[in-house]
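The structure's right below; bear with me while I get my questions together.
Left out: one protein chain. Kept in place: all the others.
Let's turn to subunit A:
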């Protein structure tokens, strides 16, 4: 039963938004809110204010399987051909094959410069490649996203390489979410087999210093082809 007293009604709404009532009482109050515009607006105000408490929580990294489950159940999952087109596994195979073909074709013509590839993976998640790096014979580097990853909006993602541990990591610039990046050879410098590349989460605009400050999102080592 919904009380007549305005103050009691207001308290009832505050309790309801918190979820303090049993299911039967909740249904009763929901039915009332559906009919009473003013009461419904007050419930909405409480919900908006409570967002302040929710926003104090640190965002959690999303498991990649979660979106696949949601997309499948909601009926928005890509078709088989779309899946093939977007699959990192397919692209890894195709690009590795192309690199081999290019290397084989160019090999006899001139002294081959090393060509490298790096698969950047989330730490501890070998089955989930996030980005692919290719370094061409001319030394230009290309960074290509393989999956969509949720980054907190208020942060930047920064690309680093570590060639000489004694000198520490060197920034290769900021990366836009989901956007491929091409970095000229002059900026990349010499690349060696086993050289480390990583993406870290940094404050807006990037690390304030010349070293990464945030957690490592993706990491991998250069492999010569």
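Assume contacts are C-beta pairs under 8 Å (C-beta built on N, C-alpha and C of every residue); 3 or more make two chains touch, one makes a residue touch a chain; residues count from 1.
The rule we apply is simple: contacts and distances are computed from a predicted model.
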item: Which of "ABC transporter ATP-binding protein", "Stage V sporulation protein AE", "Sigma-70 family RNA polymerase sigma factor" or "NADH-quinone oxidoreductase subunit H" matches, in UniProt, the chain that is not displayed; value: "Sigma-70 family RNA polymerase sigma factor"
item: Full-complex contact with the absent chain, from A:41, A:192 or A:211; value: A:41
item: Touching the absent chain when the full complex is considered, from A:49, A:192 or A:211; value: A:49
item: Contacting the left-out chain in the complete assembly, out of A:62, A:98, A:182 or A:224; value: A:62
item: Hidden partner chain, residues of subunit A it touches; value: 10-11, 14-15, 18-23, 40-42, 44-63, 66-67, 69-71, 73-76, 148, 150, 152-155, 203
